[in-house]
Structure formats: structure tokens, C-alpha cells
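Shown here: the complex without one of its protein chains, the others still in place.
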Amino acid sequence: MPSPRYWREIPARYRLEAGRCPGCEKVVYPARRVCPGCGHEGMDTVPLSRRGRVVTCTTIHVAPTEFQMEAPYPMALIETPEGARLMVQVADSAPNEVQPGMEVALEFRRIRREGRAGILCYGHKAVPVQKATS
Amino acid sequence: MAGIVGYGAFIPRNRIKSEEIARQWGKDPAAIKRGLLLEEKSVPGIDEDTITISVEAGRAAIERAGIDPRLIGALYIGSESHPYAVKPSGTVVVEALGIGPDVHVADFEFACKAGTEAMFVALSVVESGRARFAMGIGADTSQGAPNDALEFSASAGGAAYLFGKDHLLADVLETYSFTSDTPDFWRREGQFYPRHGGRFTGEPAYFRHVTSATRAILERTGLKPPDFRYAVFHMPNGKFPLAAGKELGFTKQQLETGWIVNTMGNTYSGSSPTGLAAVLDEAAPDDLILITSFGSGAGSDSFVLRATKLLPERRGRAPTVRSMLDGRRRYLTYGEYASYREKILVND
Partner (left out) sequence: MREVAIVGAGMTPFGELWHSSLRDLFVEAALGALRDAGADRLDAIYVGNMSGGQFVGQEHLGPLMADHLGMAGVPSMRVESACASGGAALRAAYFEVASGASDLVLASGVEKMNDGADVTAVLASAADQESEVYHGVTFPGLYALIARAHMEAHGTTIEDISAVSVKNHRHGALNPKAQFRGEVTLEQVMTSSLVADPLRLLHCSPVSDGGAAVLLCPLDRAREFTDRPIRIRASGMATSAMALADRKDPAFLDAVSLSATRAYQMAGLGPQDIHVAEVHDCFAIAELCVLEALCFTERGRAGQATRAGETALGGRIPVNTSGGLKSKGHPVGATGVAQVIEIVEQLRGDAGDRQVKNARVGLTQNMGGSGASSVVHIFERV
């Protein structure tokens, strides 16, 4: 991951900064210049809540090279209370625990790193919020 | 003096039992548990490190303080497992917490004392008037070498402390630091695991510095052990803090709330700071609290604090240490543990 490309995404990845369209109120994550809903140019910054609900999910078994040692890992499309959706891994969950409709919290995690010598890349992952038996 | 306006802790949810590690190396689990007083320890996921732990602990501290993060003028993180050898942990944490860019950041290192060190400097920056609020964090994901005693204790976790002058949750009444060059435990650049001097880490290292710092702060404040409701000592294993406490004249009741090592393990720079967080989760207004850390190399930082009336109403804003220790968690096999801790060789 080249540093400049990573650095540009820090507000979206570290602080979950989304865009709210002043024209149609649609919340878009990550933020972008042109609203996909109404075409209005320019958005207001709004941070997403650090929680949401699973829309759909899977478990990745055959992983990309960088994620091989973490496989299998669950991934989910999460919808936050603001109505934005984002794709994240799900951490600290038991096998088959992740289901559509499940409530999650969004926690700061290291998402990837560029081998032994490259930069470390951070972001958020979902974590289930029900009380679990241990 | 200034004091704590917010505090928070984070402990990863994975665990491994002492029995499982003992089973791996053909050791007697009962003897291990008796000798170290350790049941289990926390294990960081492959996606967790000092930075991620510091962010979650820092978020909790800001929640409890109820302030705008942009008012924080300094942030310090003490760890012996900073993810980069060169590039600060603090800058990532600052961006994640919404602090800055008008902020002073530095990373600290002093074995297990780096957390209280960061707290000491943050406190001092606020007292001097250079910053209105400053945060000091102690967090670690340190490694224990395979088939070494430290493998039973080296764990992951951390706590964050926000210092300010008003609306204190705990007043800092006094600090004291005691330092000497004592090579009891170290890690050279490029080495994956630390090394230690075995029994030399006891009396000349841990006990000398912990007891000297504590006696000195008691003398300076004119306080005696019975004046305190709580005492927290650095916890490299279950036995040392209990022995030090006893030697200094503290009772088991005073030690037990902050003695969380038996299920958390030794979170190094997070150890006594997280013990202090566990105490703050319970302390009543006007309770006196002592905390003495220990960092190999060696040194101890001591603080005397008094809980305020504001503490009980604020602490509910973030998870307690007990809820993280006793709540949702997952037990690993040694193989999973070795994989998460990257003790398994892979190609670059």
C-alpha cells in the first residue's frame, strides 16, 4: 500500500467520517464530491456512529495473500443508524455466530500491513454486541 | 495540583489458560498456577496492537471526561511493543481520537513503567499550564518466549488517563519516581523476545524499586498504609504484588480490587494503569489510592490519588475493567495462540 494512498483515507478509516448531502440528506460513506443520490456537489462531514446492524455476511476461507494467516474470517455489510453502509471484517466472533440482523459495535483494529517492512494500515472492524456465554 | 478527568481501559477478548500453555511444554499446570498465581491471560488478535488498544482506551477516557478531544494539547503513549521501531504510535491514536493537529505527541519506553511515565509527563504538562488537557496511555502486546516462564504471563491490554485541572474524577496529591541502572530484563534491537535475569528480577529489581518509591511517597505525604482504601502495584505475576504489598504493610483487602493479573496476565506498560482503572471503577468519593509501577532497567513511579464526588457519576459512561475481564471472551488452543502471536514462521 503506497503511503499517500493510505494517508488520504485516514479521516474515513480512523474516524468513520462520512458525507451528508446538503441537497437530499443522504449519508454517503466514504464521503465523495458528487452525491450519488441527487448529483449535488459538495458534502458536509458527519462521523458515523460506532455501531450498526449486519445486512449480509460471509466467511472468507480462501484469502488474499496478505490475509492468509487470519483465514477463515467473517466479513459483513453493516448499516449504521445514519443509513450508511460499509464493508468490514467481523472480529472476536465464534464460527457461525455472524448472522444478518445481528447488532455490532465498530472497533479500531489493524486491518492489514505491507509485509514485514511496509506500513501498518488501520481501520475498523465489527464486533458482536450480544452477551455471549464464555 | 491537577488530576484525572477521564480514564479508560481496553483488554482484548481472547484468552489462553495457563493449563494450555503448560500442556504444550509438558509442565505441571498445578505447580505453575501455585507458583505464579496465574489462571489465564489475555491474547491480542492478529489485528490488535498497542495502537488499537490505546485508541479504544483513549475513547473511553474521553467519554468519561465529556470534553471535546480537540482541547487535548498533548498525548503520550508508553509501551515496550510500539508497532513501529521508528514512527510514533501516538500520531495514529491522535488522528483516530479526533485530537490535533495542535497537539504535542511523544512515544515513551521504559519496560513496564512506560505507561505511568506517560501519565507523569501528561500530568506535568497540565500542571505547568502548557496544555489544558493531556493524555497518558500505557498499553502493550508484549511477547513471552516459548517455553519460558514469561510465556505464562506476557499478555495484552492498556489504560488511558486524561489529566486536567477542573472537574476531576481523582485528584493527584503527590508523585515520586525512583530509578537506577539495574539490568534485570531487556530486549536488544532485532530480537523478537526479551531476555531476563531470572531471580535477579526479584529482590534487586522489582522489590527494591517498588518498595523504595512507595516508602518515599508515604514519607513525603506523611500518610501511612492504613490511610489508604486501595493500593495497586505492578503485576509481573500474581505473587510479586502481593508480596510487595505485604512487605509495605498493606492488607489483602486493599490490594484485591487492583490485583487483576490472575486472569489478565501482565500487560506490561498497561499493568498497574489497568489495575488503577479497576480501582477507579469502584472507589468511593474521598478514598485514597496508591499506585506504584515498576519498569525493568529499572524504575518505579508512584502516585497518591484521592477519588472525588464526580467519579461515581462519570464511570458508567464506558465499560469497566471487570466487565472486560469477566465478559465476552474466547479461549484459544496453544496453536491458535502461537498463530496470533506470530510465533509461527512464514515467508516474507
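Residue numbering begins at 1 within each chain, and the chains themselves are lettered A and B in the order written.
The working rule: contacts are C-beta pairs under 8 Å (C-beta built on N, C-alpha and C of every residue); 3 or more make two chains touch, one makes a residue touch a chain.
Because the structure is predicted, anything quoted here is derived from the model rather than measured.
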Item to check | Left-out chain, listing which of the shown chains it touches | outcome: A
Item to check | Chain not shown: contacting residue from A:Val46, A:Leu77, A:Ala105 or A:Ile119 | outcome: A:Leu77
Item to check | Sole contact to the chain not displayed, among A:Cys21, A:Met43 or A:Cys57 | outcome: A:Cys57
Checklist outcome for this item: Where subunit A meets the chain that is not shown, the residues are 9, 28-30, 36, 55-67, 70, 72-73, 75-77, 84-89, 100, 111-112, 121, 123
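Assume only the chains that are shown with their structure count from here on.
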Next on the checklist: Can you work out the whole-Å distance between the CA centroids of subunit A and subunit B?
Outcome noted: 29
Checklist entry - Which bits of subunit B are touching subunit A when the two form their complex? => result 13-14, 45-49, 51-52, 55-56, 59, 83-84, 92, 95-96, 98, 327-331, 339, 342, 344, 346, 348
Next on the checklist: Touching residues of subunit A toward subunit B in the complex: what are they?
Outcome noted: 10, 14-15, 68-70, 89, 91-92, 94, 107-111, 115-116, 120, 122, 125, 128, 131-132, 134
